[in-house]
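The complex appears here without one of its protein chains, the remainder shown in place.
For clarity, chains are labelled A and B in written order, and residue numbers in each chain start from 1.
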Amino acid sequence: MSLLTSLAKLRALQEGRAQPIATVRHCHLSDRPMVFIPLKLSGEAAAPLAAMFGTDRQAPQLLVVAQPRNRDLRFAFTADLAGLLLPYLESFLADTETVERKNADPYERALDAPQLLLPNRAGVAFTALLGRSTRFRRTDGPYPVPEGVPLLGRWLTYLAERAAYPGSSLTLAVTEELSRHWASGQSALEDANLAALMAWVEGRPSDEAEDPLVWPPAGPATDPGFDSEVLAPAIENGSAERITEALRTQLEPTWRLMWQAADLLRTLPEGASVAQRWELDRGSYSGFATQLAEGGPPQARRDGAVAAASRLSRMERAQASYDVQRAYDDPLIMADHRLSGEAFAGEVVQTEPDNFEGEGRSRKLRPLVVVKTDDPVRLPPGSALGTPQRKGQGAELVEAAGGLVTLKITKGMGRGKTPAPGSVPEVGERVCYTTLTDDFQGAATLPEPEATPWTHGGPPLEYVPNDDDAREAWE
Amino acid sequence: MSDRLDQLERRIDELRAGVRRAMRARDAVTARALRADLRAAERTWDSLVSSPVQTPGGKRAGATTVRERVHQALDALGAPAQPRLIVAVSEAFFSGGLRSAQLTSIRRDEERSFRSSPYGRPYYLCAALTDRLSPARGLLTLSAWPLERRVVGPLSPRVDFLTCAAAVAQHIQRSAGPSPESLRLVARMGRNIPGGELVELGKDVDPGRVAEMALAELAVHLDRDTRDRAELAARAREQLDDPARLFGAALLSAANVGALGKEGITA
């Protein structure tokens, strides 16, 4: 957590209202998100109990496992869930654009993609487990399950994995997104409670949010008091209506909160790089759907050494890129870097647009800009700089002293003898320069999986789900 | 009617909240009172909203009683066993229909019957005896068995498990078309016997192999276990009257502990 965020939290505590820590929205918000609130049976790893979900806030769907210990009913639940979720997940595949690639065949990318909104990180983790427990199931053989179950399992696995991918918006944990944009006056632990966090953002914090009688937990765990006083007697009684109604009372308040949270996030204008990241999401979504269509095997239980290293490296690059993009999109996030001296902002007080360096053939146009700033600049001369105001422009720090920073523009001002119009900031313009840049080195060089060294377990056996995967008792 | 339902639902919600509030304040008296009201309201709601609820599961096999089915299973196993295993064996080889819950009070009922008219029944379902000669928790035996089989020393739980596994396997070998339940049971038991690591759940399993493995490990423990049991049985004959021999002596108090057992107590 940065000092700016800490300060915002202090302010929130003092004012009794969460404080903004972003000026734009850094996630994509779909016009038609799928809000998904799963509940699980306490004490079990992945036994679903109920789910409220849907794309229409006026018409939530409710599915319930009326006898949660009955394995067949659990599969019937996932089959029903598949019947309702799969059409949504697949509905974006029809409309596509053709993407040309260098040295590779062009491919089709969906114009839009599904978006799963879950209440919290625990909900994402449960979605992953639900995916894990269903994707190896077989529709034939000794323990057959209904058609859609393994397919849904693969989708849920994919979507839960994307939630861990920095900058991806295919699956969002709403408390996480809210905390990325607002600082509440409570700890991160308490922020995981959707009702409590929403109350802070709406400026009416109250301990009621922690009272399970007023605000049932947003799942996937249910309130132990509810379990013993309401659910257990209802299960004992065996009345499906009663169980359904009881679970509805636990889900409806969260359902309303989820849509309110989406409304709140929507009040923020979308950050400039969000569309670019969503494009990656759309590509990933199309790629996954293609794998499914081509009959690829379900995701392995665990990655091999090379796959794990390459995943880690992809994630690290995505994280670095996401951090830089957010700073470029949002002055409030750039402020963190200004505070630490890696960026500075101020007013242009002097320019020398037709400054040249070198002689003869190596004579180059290097416009000079002097910026007056109050920020503590801790950068040595020669530092390479970029600027959110002119993406693609490169500059180099010449000298910084007494609140004045001189820099020269090295890239992105045209090839002529004079700078392209608008490429050099005017005197009086507010500008920000930073050492953060989004052009990272390419992918780490990793061996092909077949060449995995013995120190890393040697080449992995190709993953073929076996009978055990399919039969694994689910009881 | 829907007005009435709405009203009931509101009342149920209030009562539920009340109960949970009382529970949180650990106010058991209020909670109990509210819970009673709540159950009543819920019953009314149920009767208004749905057709009468079916109670699940009629008895499967007609005439046999619970005690007969337990006897059948124990007789097949030939060693002291826990309710869980008795239920599984009944399910695998006989009519099934037993539930563990039915077995929790059975020993007490048998003891009561024995005390009111001793040996009035051809057999009794009775206790296994520990090295304190008290009833062992959760084990059932048959009165017809020799005391040596009904007492349990330190090695006996393992010996009895292996005996049971061999018995289950041999029972399958003798039967014409083994049930899926019996194959699952023998696979589950076989997995926990050395050499059975490769037995996979749900895969076809060779009962003959499981019996062999069980008997092989049994050979390792049998001498010592037989000695221990003989010693315990002799002590039981010496010290216990008839009902206690069948159902175990009451747990010992501090005063008479010193007299018993090779372990001695150093308290």
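Rule of thumb we're sticking to: a residue touches a chain if its C-beta (ideal position, glycine included) is under 8 Å from a C-beta of that chain, and two chains touch if they have at least 3 such contacts.
We take it that contacts and distances are computed from a predicted model.
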Key: Missing subunit (named according to UniProt) among the choices "NADH-quinone oxidoreductase subunit N", "Spore germination protein", "Alkylation response protein AidB-like acyl-CoA dehydrogenase" or "Secreted protein"   = "Secreted protein"
Key: Residue of A:S206, A:S228 or A:T410 touching the missing chain in the full complex   = A:S228
Sole residue of A:P166, A:G238 or A:P331 that reaches the chain not shown, by the stated touch rule = A:P331
Among A:A50, A:L63, A:L129 or A:V274, the residue in touch with the chain that has been omitted = A:L129
Query = Who touches the missing chain here, B:Q72, B:S90, B:T130 or B:S143?
reply = B:T130
In chain B, positions touching the absent partner = 24-26, 82, 84-85, 130-132, 134, 136-137, 154-161, 164, 189, 191-192, 194, 197, 201, 217, 220-221, 224, 251-254, 257, 263-267
Interface with the unshown chain - residue positions in chain A = 1-4, 6-11, 13-14, 20, 23, 41-46, 68, 129, 132-133, 185-190, 210, 222-225, 227-228, 231-232, 301-302, 331-332, 335, 338-339, 345, 374-376, 472-475
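Following the convention adopted for this analysis, only the chains that are shown with their structure count from here on.
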Note = As the complex stands, chain B meets chain A at residues 9, 13, 16-17, 19-21, 23-24, 35, 39, 42, 45-46, 49-50, 53-54, 56, 200-203
Ask   = Can you name the residues of chain A that touch chain B in the complex?
value = 142-143, 212-213, 225-226, 228-230, 233, 237-239, 241-242, 245, 249, 467-468, 471, 473
